[in-house]
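Heads up, the thing below is written out as structure tokens.
Note that one protein chain is taken out, while the other chains of the complex remain in position.
Coming up: subunit A.
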């Protein structure tokens, strides 16, 4: 049977016909009847379309077969349906008002006013349902209340919702709405911000790479936080009052902490609870509730560097344009590409010292390939093309990297046969590496094998990415990197005990 109404145009009028079998209608009524006597928290889970079908069937005008219709209607008494609707709207009103209280506590008066007004409408629908007015569509609220206009609360409703009479601030308006919600019979949503606690949402984790904070949501999305947002995030302690968190972040110098916390909640990176119970504001018959995902942040290439993604501003909570696993895998590949560059340059220097020209040529190409791996990874390319193709894959990074690719192509063709050419090759490779470093985080990546402290920095960055890679089960080049990481970067051509290299430097092995 169709679930969409059939539309007919008869004598210039539009006629909607909704068809259901007796069995279907009976099941609808029984499904709702099963909730009679349940708690509002359970009742609010009832689907609005199911309720609407019951409402239409129970309150419709019978044209014929009244005996059959009355027989079916016995499955759900009108009074019981009104009670269910009273709780259903009441719970929605409660959740919306709690969210409004939360927004007030975070200094988001405009948003608070929107939700307080929504709560008031829902509370009015609950109030009407208590009087037997069970129609679901909010658009009829004025006519429903008109039939109850001898109630003082109805008069106040029109006063509060009449936009021409708003003279106070948005916060004042929100509080007036919340106060009337209470008077309309919806309890448990008073303006008591101390009841608001922050709590975790499942599958949101924090990964700091160097000084940058990244959040991973559902192992799918990566958000990068700007400096102020990161300060606020670091102050989050689950099950502490949201006002306390906000104040602590303000004290730490982030005046706009309330706005940042509101965005974190909107994106589902935290949740704010009412004494431990989730707040779930929804606008029935209007829009779905739940968390929001922003558009991916627009950034100039590259997408990431060795410390991860870059936020667009201090307050920003930016969605990174690649999914989490690819983000982790690309970053690891970039780290490894940089280590490969350093490793190859060290090999190249050793080969030049020993006048091993062919070895020097090959190690130069290896340094170039490592740099190109890092370059493509910085653009979010993952998995990478084979090394032999890297130099021809300018189409994957865009015209902005033309100079780098041109330099790489030339280096792939360079030959060496004497010390002068060797020195020139080293200079050109170093220039190429400087271009790569400008892309991959400039000075953030150390010349790994120059000193113990540089090697330690390399290890720290690598292990930061390893933690995230392990969490995401991302493809990480660890097998390839492990030997180097655990050997401390010792070079095969350097004799044990020699002063160069890290096998003997700084005690980090």
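One rule holds for everything that comes next: a residue touches a chain if its C-beta (ideal position, glycine included) is under 8 Å from a C-beta of that chain, and two chains touch if they have at least 3 such contacts; residues count from 1.
In this text, contacts and distances are computed from a predicted model.
J.: I notice the complex is incomplete. Of the names "Peptidase M23", "Succinate dehydrogenase subunit B", "Multicomponent Na+:H+ antiporter subunit D" or "Thioester reductase (TE) domain-containing protein", which is the UniProt protein name for the chain that's not shown?
T.: Missing chain, per its UniProt entry: "Thioester reductase (TE) domain-containing protein".
J.: Could you tell which one of A:45, A:70, A:200 or A:392 touches the chain left off the display?
T.: Spelled out, the listed residue whose C-beta touches the missing chain is A:200.
J.: Looking beyond the chains shown, say which of A:28, A:235 or A:349 touches the absent one.
T.: From the options A:28, A:235 or A:349, the contact with the absent chain belongs to A:235.
J.: Where does subunit A touch the missing chain, residue by residue?
T.: Looking at subunit A, the ones touching the missing chain are residues 200, 204-208, 233-239, 456, 459-460, 463-464, 467, 470-471, 482, 485-486, 488, 506-509.
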